Structures are given as structure tokens and as C-alpha cells.
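One structure is given below, encoded as C-alpha cells.
As you look at this complex, bear in mind that one protein chain is not there, while each of the others sits in place.
Entry: subunit A
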Amino acid sequence: MERYSRDVTAAASTDGALIAAHAAGDPHAFTELVRRHRDRLWAVALRTLRDPEEAADALQEAFISAFRAAGSFRAESQVTTWLHRIVVNACLDRIRRRQARPTVPLPEAGPGEPAVSRDAMADRETSLAVQSALAELPAEQRSAIVLVDVEGYSVAETAKILGIAEGTVKSRCARGRGKLAKVLGHLRNPDAGDGVPLDGRARQARRQGEGR
């Protein structure tokens, strides 16, 4: 019957079929699943961690634990949601560990960031500015923003990936966007009542209570 299941890999059309095939012993199914989703998961990991080495480590760790845990995959969630959740958790774990020890600031934009063939320098500069602005957010806000605003996941799906309430996703996005709007210079006159300093970099002043 290994013959039987081996054929499944090539023919399987859904992620669910692939993970079932993997759980049933198909040696190729998991790699196929990874190939399908690696770019999006790479984007999430790199944008959450901002360091290609760390992103690669986190992804490898996440994929191996997904490989081993596939038998306990709860089918009521999407395979992609489940994979994202494992990846995001691996990234956030790394950030927590990183925060537990002193580190040097990360570079403005890591190597491996978009090598897209868009020729306009302006576009590239904007995207570098956005990436470095993202780096200023606390990890919880950043992961919500990366999933919702960059990767385009719905609030509901992001809530499942992050394991938090939808309202929490929304408020993390709200806090993060407000801060990014200042850092990116879209909010030039942010004196709308809460005494936010004009300089968006004075973010320490508003740290309290954010990220929830």
C-alpha cells in the first residue's frame, strides 16, 4: 500500500489531501505541501523577524514541527492557517528570546528583501521605508499588520493564526497603523488631541498599553 499512497502525492489536489497522505506515510507529501506555501511563509517569517538567517532558522524549525505534528492537525482549520500559525509562533518565540538578551539593532532592510524587477527607484525606496517603519513596531503589532495589511489575510483568519480574538487583531492593527502613519510621514499634523509628538520616532512615549 505504500505504492498506493506514493501515487497520492502527484495526484493530490488539496492541502488537506496532502496532509492526509503525509499522515498515512507518503514520504513526498509534506515536501509538496511546503513547496506550495514556502514563499508566503517566507514573506511572513522574514517580515516578522527581519533577519534572513533567523527567518530561515524559524521556518526550518516550524516545518519540522509541522511534519511531526501533522497527525494531530485539527481539520477544522485550514492547512494554511495551521502552517502559518506554527511559523508565526516560531518567529515570535525567537523575538522573545532575542529580547531576553541584548542585541545589536537589525539592519534597515535585510538581504533577501525584494529583489523584484520593478525599475522605479522610488518604489524601492518606499518599500524600504515601509519595511524599516515596520521594524519599529512591537512584534505583536507587526505580526498582525504583516498578516492583514501586507499578506492580505482577513481579520478572522489572522485571529486564528495568531490565536487571539478578532477584536485584538483589529486593535493591534489600529495601533500599528497609527504609528506607521507617523513614521512614514503620512500624519504630518498628528495633534489631534492625544498629544502625540510630531516626531514619529518618539514612540517610547506611547509604548504603554499598546500591543494589546
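The rule we apply is simple: a residue touches a chain if its C-beta (ideal position, glycine included) is under 8 Å from a C-beta of that chain, and two chains touch if they have at least 3 such contacts; residues count from 1.
Keep in mind that, in the parts below, contacts and distances are computed from a predicted model.
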Can you pick, from "Anti-sigma-M factor RsmA", "Cyclodipeptide synthase", "Peptidoglycan glycosyltransferase" or "ABC transporter ATP-binding protein", the UniProt protein name of the chain not displayed? "Anti-sigma-M factor RsmA"
Provide the residue numbers of subunit A that touch the chain removed from this figure. 1-5, 7-8, 11-14, 16-17, 19-27, 30-31, 34-35, 38-39, 41-43, 46-47, 52, 55-56, 59-60, 63-64, 67-75, 112-114, 116, 118, 123, 126-127, 130-131, 134, 145, 149-150, 152, 155, 167, 170-171, 173-175, 177-178, 180-182, 184, 186-187, 189-194, 196, 209, 212
